[in-house]
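To keep things clear, I will list the structure first and then write my remarks on it.
Here the complex is missing one protein chain, while the rest keep their positions.
As written, the chain order gives the labels A and B, with residue 1 at the start of each chain.
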Amino acid sequence: MAVTKTIPVTAAVREETAEKPPNRFRQAFPQYAAISPFFILFAVFGAFPILFSIWISFHSWDGIGAMKFVGFEQYSYLLGDPKFWQAIGNTMIIWVLSTVPMLLLALVIANALHNATRFRTFYRIAYFIPNVTSVVAVTLVFGSIFSNNFGLLNAFLQSIGLGKVEWLTQPWGIKIAIATIVTWRWVGYNAIIFLAGLQAISADVYEAAKVDGASPRQTFWRITVPMLRPVILFTAVTSTIGGLQIFTESRVLFGDTNNIGGPGDAGMTIVSYLYQSAFIKNQFGYGAAIGWALFILIVLFSIINWRLIGGNDSERLTSRAKRRADRKIAVQKGAAK
Amino acid sequence: MTPAERLRTTVGHVVLMLGVAVSLFPFYWMVVMASNTTPDIFAYPPKLLIGSHLFENMGKVLDNVDFFGSMLLTLIASVSVTVLVLFFDSLAAFAFAKYEFPGRNFLFGLLLATFMIPAQLSLVPQFVTLAEFGWIGSLKALIIPGAANAFGIFWMRQYAKGAIPDELISAAKVDGAGFFRQYLTVGLPVLRPGLAFLGIFTFINVWNDYLWPLIVMTDPNRLTLQVALDQLNGIYGTDYSMVMAGALMSVIPLIGVFLIGARSFIADLAAGAMKF
């Protein structure tokens, strides 16, 4: 984080430096007041609830009656709870099924958008609209497309001579349906972000590659992708955080049935399980404990992402790509002479 | 353009157009389902063209749920949160970006750290806290906890740093303007484009939010649009055309809001992501 440039020294500031420290605080009162709404709201609706949730997670409590202190019992139950592990497994599978195609497609689209010279605004808006559409509405539409008996997808499969697939009752069908909704909503968003990354790459690099006789595919994998690494890191981190919190798709598709994520709980995500535990079964203590598990997972995955794609490693690679490009430009200039 | 390049451009457009088709098809399908009758949709092969029952289906939605009531409630919540967020976030961002004060970097670091906390972590305790306040079921539960957020402050600060010249602030100071006046006369006018982005972003997020209103809006007669829509599906799930008419009605206003500012909104969003 870069430090902001100091305000030009005025009479007031000079006076301030001459005084003793307490006055510096008093002087900055308006600034403190200006930033205070966020910190107050965060204290009341963020920090306090988080501390409070540690307290709740040590209790057995239905949210209505008396709290009973149970120590670490909720956590030990959690670790041995097959449903919890299933929820993690489901979430991971849905996350992979959505994130991988989503980022790959976004990369392809961004690349095509980058090369396109016409209809650019139209394309961008068309690709972005799914992202601003509510998940509930989108899920209703996809739910009807994937419907076992009356779905468009099955009608299509039948019409080309393939059999029906029970999308919304089979474990994989359910996960594919949810992942499809996520992918559809986020491809355009990620493509726009990638596009911004592409546009930040200097044209010289491509020019050099072209002179070098690199094929478009080589240019894409050898130059574009490495130089996009910071942007890929951003999208990977945001889609990880988003992916671990998937809830609405599964909830709208399956409602509050005994199997919270459809038959066999196949679409039950971590947040679905948290919601079911806390607000359907009224186990607030357990819900709080699941919240902490989710938090740990998010931190863990953010670190893994960062290690894999980002950090110093990425800078090294990008600079290597740049150096390679620079060398090519030099060679090219030399040849011109 | 060489023939190879021309070919590549054409292929590029074909790929993009295919993508656009996939991206927009669900909207088309929503309209198809909302404008046909349920038996038509259930038939095999299904109807693939827009039908003539749209208004009939919309009418059924209005008969079965308090659609406009929900829309009004959602609108009040979205507008309130947006206005509060714009004010609080830009004010804080202005202070963070343009003023030195003791603990500034620490406080800003703290603010960034709150990004890491998933909302679901505090789902249960937040509900309990609001229950103790007596806010469950009321609009306060939707508006107040979200009235200022770290993302907006961070984003506006990045914007303010580059957009507001220091000289303007010093000039205002020389004129004897206090901090708040400086914010109003120097900060706000310059921040306007940034506010437009943050405003649309916040509005869309509140409008589309589902989990939080699902939990805190306990009075079935006062539901947000998303929860009401889910409810409509839960109860009348077999009447596909009516549910889709409801989905369509809930989606149209938001897409309208988005289209107004879409062009710069998308550019701003991409630019913001590059700054992370």
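Following the convention adopted for this analysis, contacts are C-beta pairs under 8 Å (C-beta built on N, C-alpha and C of every residue); 3 or more make two chains touch, one makes a residue touch a chain.
Just so it is clear, contacts and distances are computed from a predicted model.
Among the names given as "4-hydroxy-2-oxovalerate aldolase", "Molybdopterin-dependent oxidoreductase", "Extracellular solute-binding protein" or "Multicomponent Na+:H+ antiporter subunit E", UniProt records the absent chain under the name "Extracellular solute-binding protein". In the full complex, the chain left out of view touches A, B. For the options B:Thr10, B:Thr218 or B:Ser264, the residue in contact with the chain missing from this view is B:Thr218. From the options B:Phe67, B:Trp135, B:Tyr159 or B:Trp212, the residue with contact to the chain not on display is B:Trp135.
Interface residues of chain A with the unshown chain, by the touch rule above, are 40, 43-44, 47-48, 51-52, 55, 60-67, 69, 73, 77, 80-83, 143-144, 147-150, 166, 168-171, 254-259, 262-266, 279-282, 284. In the full complex, chain B touches the omitted chain through residues 42, 127-138, 215-216, 218-221, 231, 233-238, 240.
Criterion: only the chains that are shown with their structure count from here on.
Taking each chain's centre as the average of its CA atoms, chain A and chain B sit 16 Å apart. Those residues of chain B whose C-beta lies close enough to touch chain A in the complex are 8-9, 12-13, 15-16, 19-20, 22-24, 26-27, 29-30, 33, 41-42, 44-46, 88-89, 91-92, 94-102, 104-105, 107-109, 111-112, 114, 116-129, 131, 144-145, 147-150, 153, 161, 166-167, 169-170, 173-174, 178-180, 183, 204, 207-208, 210-211, 215, 225-226, 229-230, 233-234, 240, 243-244, 247-248, 250-251, 254-255, 258-259, 262-263, 266, 269-271, 273-274, 276. If you check the complex, the residues on chain A that touch chain B are 1, 3-8, 10, 12, 21, 24-25, 27-28, 30-32, 34-35, 37-39, 41-42, 44-46, 48-50, 52-53, 56, 63, 105, 108-109, 112-113, 115-119, 121, 123-130, 132-138, 140-142, 144-145, 149-150, 152, 155, 158-159, 184, 187-188, 192-193, 195-197, 200, 216, 231, 234-235, 241, 244-245, 247-248, 251-252, 255, 271, 274-275, 278-279, 284, 287-288, 291-292, 294-295, 298-299, 302.
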